[in-house]
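For this depiction, one protein chain was excluded, whereas all remaining protein chains were kept in their positions.
Chain naming follows the written order as A, B, C and D, and within any one chain the residues start at number 1.
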Amino acid sequence: MTHLELLYPEMALAAMALGLMLADLFIAPKHGKLLYHLAWFSAAVALCIVGLTVTESAYQGVGTLWTADPMSQFFKMLVLLTTILCLLLGLEYKQLPLRHAGTFAALMLFSSLGMMFLVSGIDLLLIFIALELISISSFILTGFERKNAKSNEGALKYFVFGAFSSAVMVYGISLYYGATGTTRLIGLGEPGGPLFTLSLLLILLGFGFKASIAPMHFWVPDAYEGAPLPVTAFLSLAPKIATMGVIARVFMLLIPAAQQDLTTVFMILAGLTMTIGNFTALFQTNVKRMLAYSSIAQAGYILIGIVSGDAKGLEGVMLYSFVYVAMNIGAFAVVQAVGDDGTAGGNYELSAFDGLSKRSFGLALMMVLFLLSLSGIPPLAGFIGKFYIFSAAFKTGHYGLAVVAVLNSVVSVFYYMKIAFHMFLRPAKDETPLLAGPYLYGGLVLALLGVLIFGIYPEPLIASVQASAQALP
Amino acid sequence: MLDYAFLIPLIPLAASLIILLGGKEDPHSPLPYVGVAAMAWCLVQSLFIFWDVATATAPLLPAPDWTWFSFGATAAGKPYIYDMPLNVLIDGPAALMLVVVTLVSLLVQVYSLAYMHGDARFKRYFAFLSFFTASMLGLVVSNNLFVTFACWELVGVSSYLLIGFWFEKQGPPYAAKKAFMTTKLGDCGLYLALLMVFIQVGSFQFTQIREFVALGYMPPLIATVIGLGILFGAAGKSAQFPLFIWLPDAMEGPTPVSALIHAATMVAAGVYLVGRMYFLFAVSPTAMEFVAWAGAITAFMAATMAMVSYDIKRVLAFSTVSQLGFMMCALGAYGYTAGLFHLTTHAFFKALLFLGAGSVIHAVHTNDMRQMGGLSKKMPVTFVTMFIASLSIGGFPLLSGWWSKEMILEKVFEHDPRLFYVLTASALMTAFYMFRMIFLTFTGNDRDHEKHHHAHESPLMMTAPLVLLAFLSVFTGWLLHRHDLIGRLLPFELAEHAGHHFPHWLGYAVTGLACGSMVLSWFFYGGDLSAVTALKEKLLPLFNLLERRYFLDEFFLWLVDLCDRAAKLAFWFDAHVIDQVFIDGWGLVMKIFAELSNLFDALFVDKTVDGFGGLTMDVGVGLRSLVTNGQIQEYLMYIAVAVSLFATLILSR
Amino acid sequence: MHMLTLITFIPVLGALIILAWPKDKDDAVRVIGLLTAFISFALSVALFFLFDRKDPTMQFKEFASWIPSMGINYALGVDGLSYPLVLLTTFMSLISLIGSLGIKVRVKEYFFWFLILEAGMIGVFAALDLVLFYVFWELTLVPMYFLIGIWGGPKKEFAAIKFFLYTLTGSVFMLLGILAVYFQSNPHTFDILTLMKAHAGWSERFQILVFIAFYLGLAVKIPAFPFHTWLPLAHVEAPTAVSVILAAVLLKMGVYGLMRFCYGMLPLGFAWFLPILIVIAVINIVYGALCAMAQTDMKKMVAYSSVNHMGYCLLGIAGATVTGFSGAVFQMITHGIITGALFLLVGVIYDRAHTRDISAFGGLALKIPLYSALMFLTCFASLGLPGLAGFVGEFLCFLGAFQMWKWHSAVAVLGILATAAFFLRMMEKVFMGPLNTKWSDLEDLTARELWSIVPLAVLTVALGVYPKPALDLMNTTLVSMVGLLK
Amino acid sequence: MLAPLVFYSLAAVVLLSALAVVTLRNTVHSALSLGLCLLGVAGLFASLGADFLFAGQILIYVGGIAVLIMFVVMLLGRASDLHLRQVNNQWMAGLLICGISLFGLLHVIGLFSKTTATVSPVPSTRLLGLLLMSDYAVPFELISLVLLASLLGAIFFSKAEAE
Partner (left out) sequence: MTLAHYLTVSALLFLIGIFGALTRRNIIGILMSIELMFNAANINLVAFNHFLHPGSVAGQAFVLFTITIAAAEVVVGLALVLAIYRNTDTTYVEEFNLLKG
């Protein structure tokens, strides 16, 4: 059974991306926006196709290197959703040259294509290549503001880091191959031994780089700060949740971490990621950078779900990923509305947020809601996600980790509220009303609805997550 | 009439509210007459009740039986809902007290109509006065210890308000606060006693507690504790040693207030309460002994202090304290009847003395007796009435004070002769200083011509009460003693105390000595004061000790200061330790964390610790210098280190 | 009739209407705010007549499946423990909103946050599901942050974030406790009523651990020593009406939780903690009073007096008797009313004089007699004068604790003395003595201020003279509650 | 007898030239050593019977990547850099980490100290081709997208600023 129809979304997306590349050559720069519309539209089409191909059980397709199961479909849809939202942000972003709109959009689509393969891969070869596709597109996207030295530098650091970690990962895969005789992740029997464990560790490093797990997180703030804002939003979401998806698949379902004594490692990683992310975020004055650290911390929370290692943990990972998309994209959207003020490189310092509530109460209020959701205050969606994750940790007896996590969420409040403080408590420098574009508002409202509705009535979300947590094997 | 006894406290309360809330503040407001009328009604009702009680035998528990509030309580491990009853117990002492309180109150109110006329807060004064009377009457009639305590506190606050009535002056606010705090200190003991009573008995009803004790359920030790608690409370309210320091200061209030509250009624509440709980004291000889000696010491100390005071009201205040000591001592010496008898008689002549003093002060506008003198001609009525009162308090035969005091001395001697000697000394001093006051004020030369010149007799509204009280001061004792009325009203049910026999001649001797000390007083103060001055020079340290009130004030001020220091210390602790522990302590943990993560980084940025922000800044700086200095190869290095560590961790297992 | 839902969510509705209301229509916003608070209050008063005083169980129960996959339900209900507090909340919110009419800047935001806060507070008392409870609990946090942070005094920012972090730190531990009991119960449930019956099988060690988690969350809110230091700062910096609501309702959430969860759900943990709790209670009382005595700022003094008064509640609870519990609940209500009035009054003088320094005044009773009279009344009520609201609750607390803790109670009685001392000193310095000529043109209370203060004063007297209606509400429930402890 | 000789000499070439890559000051020399190293690796491939990879390694790595790097080095190369240190100040720590890691890796590798080849190498090109067209078809397609993306990036970055 080849089940080629299960690859239709990927094919469609690839075709559209290639089309965009070509269109870039023929469409005049002034119509560049058209390409963005085309791009998000094609992502939406792919999303629809994924939705049509949602299956209840797992299929393995051509070459048996990938699978289509509810879990991968869930993550694919999430990735595509993120892509759409980020493209909407990109539409309103003033710093990007319109003449390269096609390249930009195509790279976004390439990247999300890589993620779609990443979350459905069950062979390290495919996973590795998908990861590289993501990486290479992301390097370019990060450096997309060519005249901006920060953007260049961010891209370079990202690149060096990425290349290094993929080299290490390949080395790990080679050891894996040595230990098992295959690069496949299924049908392994009971592998073990130091070689195998070491290989898993090195492979985890590759994943950790993408998911910005400490101590593989160092590139994150630099790259995020340097990257154009829509890219930052994209990088903080899509690769992270896709990688979390693949980590969950590999270390929870295929080669359970507990079998290889990796649970301790995951616990340390989770604790370290949260703690470092939050504590370094405390004294950031650049909001982009602060959110970068915050996204590191959020990765730590997601890891708790993986540590707990049972079905509830997996559901927690998926649930939190979803919620995280909504609240983080919302936060970034507001940051873009405020910071992308037409000056070169924008102004993302905290002081740019002074008195935002006077300039646009709606934006400020939404930002507060997103931030509170990020810090896990009910009744917002972030709370539901955290609650689920923590209860997974509790169920499996990881009390210490839960305590670390809740303390971390307290620490996080400090810097999240700092933004709120600037928006509400500081007087505005100039009180000109702040207006954002319609697409940005569209994205914002979508995100807000997600945060509010799933915060107040999360049942449909949880039900669908529980239904989607069925995966191969 | 008895069935409506509950109205007695409520009517003045209503009157008080009417006066307080009705109409505007006006120096000539007619509203105070409402208070007077209410009090008159109460007096009538009290007299009827008195008659009922005097002709009946058993203590009476008139209806209704209302519930004030209900709360959950536990008995024998089972929770139930306890209804706090609001009912009235009219027995002999209560009936007697009712008459005393309403009568004195009425007279004082009438007197005040003239005395306070024209005061800017004329109306408010009467509202407070009525409120006081209401609470006092509530205290008297209640059958519920808890309600009694509530009223007890309310009379305290009325006293506070009335002492501080002229709050725009310097002295009264302080005196009011001092009075309130000192009595409150005593109330703490009473509070604990209340708690203990309920825990032990499961009820606050006097009748039920009494039954409980009568059945012998009350362990003596608990009884002692409760008794001491009550005694402490009573010591506060009735100005017993060592809590009497507030009463002399309380004289800052208007003089009629002093007459009513700080002489006749409120200060007697402590004695009255001990009397009401007497059945409980009877179980505990220890508590009794404490009561007796507290009373005796108070009586003696106050009397000595009264000997040297020149403030006419202070003399009276000390005298009050001393007399209260007599009562307390009597109660402690198993002289229940005697103690309460003296309470009654004392109320009248002491009220008279105060009102008279008020009249004098009204005339000469000073409290200092050294600026008076020779007023007898100017103010004959005042002089005569006060003279009678002094005779009465001094123990001149057949006057009411004599009856009660003799009774006390007899009981005390029977109990313990040592107490008797102390009290006798005090009694002699009483006679001495009372006449010292009379002589200084009314006889001899006018020491201040200006003041003397302007002095005049008070109006009828003020003198009428004086006359009436003088009448009572003369005859009450005899009336009550006749046919042993007092004995029947205040039945002493305890088994007869086997003690020393009181020889009759001793009674006569004391009477004689008292009269003698009145004469002695004439020797010192009747003419010029040279003899006193000479004596004072000889006994200067003693005079100083007495004038400084045994340094008790200093002691309490020291205590207050100690509290203040404790408060400052506590606040310092709060702001600099507790707060910092939770802010900086948290920061400290983080700092350690930062230090640890700084192992590779020699450049630790040391900053002064300054609250939350500072420390987190520290942490931030520490971490930041470690993790994101922008040097990518350092980042890579950390990864390499971490991977090696993890590999070691897993592979070494 | 979904009465409780209506009571809880009408303020939210009002908040949303205000949010959607066009800008710069401050008066309309005020009217809407008052109206919604009033409707909520009126409905809760209606419950007063419908409430069955003989029924110890939950009444007006509402149930809806909320998140069935996590076993979380939307369950509301009140019993004799929570209903008085709901009533207090709606009442004090209305009063505070009246007191807030003087707010001139950013009116819309103010009323928005305030109404959200009200909904959160009501929900805390009415929730019958632990997660729902937690949601409401946290819901109070954010509005408070903004209310202090935007409309507060000079150090408002620090005060706001300190409040936020303190309470949040505590409450996340509570969240862990909630999760712990969830996974301990069998079948797993968040239902409070079920959990209150389920504790029989839980080991003492487990109960102690969970108790600590819960206690950390609640103690910060109460605030119990040594977690109280956020309170004076928050109070001093907060605007008047917010101080009122903070003292009157927010602190009660902690005590309520202590009674409902720590006692009702974890009796063994509670029993284990009792000897510590009584010490904390005594410290709160005596130490709080001493700290209050050291203050020169009236508002700070009142704030510390709250620490002192919440100590009485703790004392009553530590007695673990029905009497003590009655006292604690009653004390909560009366403290809410009295301290609310105190804060309002202090706010009035601050509005006029722009200082709260006790020694800066003198003889004000001559100039502003009405104000002084009300201040005297509330101060006396606060120091526990009989006939005023504070007395009965305080006494019942002592009575409840005295059975088990004689010596502790005896020490705590000194706290009463200290309380009296600092209130009397304040009254003496501020209102008595010669008039400080600096304030010779001070004005007495305005109508708006009277509207907010007089109802409290009336209630202070009414609850003091006749506390039976209030106590009757809670008696049956409390009687049925005790006996969990051996 | 020949095999060890071939192996050791190849290993020596690979490791020494690799050392040269990371230690030489002159970047041009480093790049040249890289080419040599890659050639050595190709030799190792050959010795392991991977004929297609041998060719691929030489064509892509040596002929493509190493030359590309050389180009860029030449393009950027500045004579003045030659006297600058090419190694940063954390080389000691790096050395330490690498030493420790080597110790650990050798520990793991020790497991295979007795493993010898069981079959003689066969030409693998045909097998590889089959694999790429069947099971590995999806990655094969995907990698074309990777290359496309990288080209896109290369063009984007190296194109002179037009606007």
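The criterion applied here is as follows: a residue touches a chain if its C-beta (ideal position, glycine included) is under 8 Å from a C-beta of that chain, and two chains touch if they have at least 3 such contacts.
Please read these numbers as outputs of a predicted model, since none were measured by experiment.
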For the full complex, contacts between the hidden chain and the displayed ones involve A, B, D
The one of A:167, A:435 or A:463 in touch with the missing chain is A:167
Among listed residues A:68, A:106 or A:125, the absent chain is touched only by A:125
Full-complex touch with the removed chain, picking from A:69, A:92, A:222 or A:315, is A:222
Contacts from chain D to the absent chain lie at residues 3-4, 7, 11, 14-15, 18-19, 21-22, 27, 30-31, 34, 37-38, 41, 44-45, 48-50, 52-53, 56-57, 60-61, 64-65, 68-69, 72-73, 75-76, 81, 84-88, 90-91, 93-95, 97-98, 101-102, 105-106, 109-110, 112-119, 121, 124, 127-128, 131-132, 136, 139, 143, 146-147, 149-151, 153-158
On chain B, the omitted chain is touched by residues 624, 628-633, 636-637, 640
Hidden partner sits against chain A at residues 125, 128-129, 132, 136, 139-140, 143, 146-147, 149-150, 152-157, 159-160, 162-164, 166-168, 170-171, 173-175, 177-178, 181-183, 221-222, 225-226, 284-286, 289
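Throughout what follows, only the chains that are shown with their structure count from here on.
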Cα centre of chain B to Cα centre of chain C, whole Å, reads 34
Chain C to chain D, mean C-alpha position gap in Å, rounds to 71
Residues of chain B that touch at least two other chains are 647, 651
Residues in chain C with touches to at least two other chains are numbered 161, 165
Chain B residues touching chain A in their complex are 590, 593, 616-617, 619-621, 623-624, 627-628, 630, 632, 635-636, 638-639, 642-643, 646-647, 649-651, 653
In the complex, the residues of chain D that touch chain B are 88, 90, 93-94, 97, 100-101, 104, 107-108
Residue set of chain B touching chain D in the complex reads 633-634, 637, 640-641, 644, 647-648, 651
